[in-house]
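Only a single protein chain was left out; the remaining protein chains are all shown in position.
Let's look at chain A:
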Amino acid sequence: MSDLVLRNIGKTYANGYQAIPSIDLTIEEGEFIVLVGPSGCGKSTLLRMVAGLESISQGDLLIKGIQVNNKEPAERDIAMVFQNYALYPHMSVYDNMAYGLKNRGEPKSEIETKVNAVAQMLGLEELLTRKPRQLSGGQRQRVAMGRAMVRDPKVFLFDEPLSNLDAKLRVQMRVEIRELQRKLGTTTLYVTHDQVEAMTLADRLVVLNKGHAEQVGTPMALYDRPASTFVAQFIGSPSMNLIPCTVEDGVLQLGADCQLASPQFSTDKIMWGIRPEHVDIVPLQDADLNLQVKAVEALGAETLIHGSVKADRDKQYPFVVRLSGNHAPDIGQLIGLKVPQHAWHVFDAETTKRIEAL
């Protein structure tokens, strides 16, 4: 049975602003769903609607087949981890975790067993008597997760839980969250704007743009076949190179001096895209495209070359190439690029939707 169903869910604020027009989403039991999008895309609003912290203007929200639109957050059997952890500052770690259970009226002995079990799982046994202010960022994060886990909810909700941690800790906690979720098998809805987090954590990703679900799918599906230019640019880092151009009579016109053999598409005005990592460097005479180097970022294992290509009546378009290993081209130098056809992504220039060769 599907665990969490969003049926035609929408949010309109009292002032008439429509944050979320309509979203349909069916989440299976134990799935890890990541909502991702730029700030202001409605991802947090959607999560808060599921939590019951924000009212639902239209549609149905079902948890385990029961409509919960008008239920209080505490009655929905969900647990939420907040961005700033939202630990009660005057309570000890133990009390923080036990508070929800106490309010439910569970017997003391049972609360103790549950809290201790979770504390052990998260390595918090030593910290149970401490106050939140005596904990480090990572420990607070763990307590916040512990508080959610103790309640053994049907759905976990995470609202950008890692954005206050430093980079190293973030990677560590990311792995930990994923492991815990697998172990517990609890359906999870996770909001982030960080696409690395999104890619690594998700069973399925939901890319939101202005309140619309642009695309729903596995991380790899989104990476391999983005449904629109928005998804194409949002997933993958550095993001996909996109250049507007035309296709006529089997020729892709990437600029005055760049024509490539191409299959035909349903429209001739297209956005042509290729990921930075799918571009090869070749000698200039064999090149499909010439890149003028503007900046080089050597990261050790790989090198990012930022530059521009001339296309579409000599306009300059920014272009990034990602190469493994160490390369050191000079600034201003021209580099020849090979863009293999199987790595192309083609979008309708008007609708920005993905189109396939006819």
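Just so it is clear, a residue touches a chain if its C-beta (ideal position, glycine included) is under 8 Å from a C-beta of that chain, and two chains touch if they have at least 3 such contacts; residues count from 1.
By definition in this document, contacts and distances are computed from a predicted model.
S.K.: Name the absent chain as its UniProt record does, using one of the following: "Fe-S cluster assembly ATPase SufC", "sn-glycerol-3-phosphate transport system permease protein UgpE", "Heme lyase CcmF/NrfE family subunit" or "Multisubunit sodium/proton antiporter, MrpC subunit".
M.R.: "sn-glycerol-3-phosphate transport system permease protein UgpE"
S.K.: With respect to the chain omitted from the figure, which of A:L6, A:I27, A:C41 or A:I78 is a touching residue?
M.R.: A:I78
S.K.: Which of these touches the unseen chain: A:L62, A:A86 or A:M121?
M.R.: Answering carefully, the residue with contact to the hidden chain is A:A86.
S.K.: In the complete complex, the non-displayed chain touches which residues of chain A?
M.R.: Interface with the chain not displayed, on the chain A side: 51-53, 72-74, 78-80, 82-84, 86-91, 99-100, 103-104, 133, 147.
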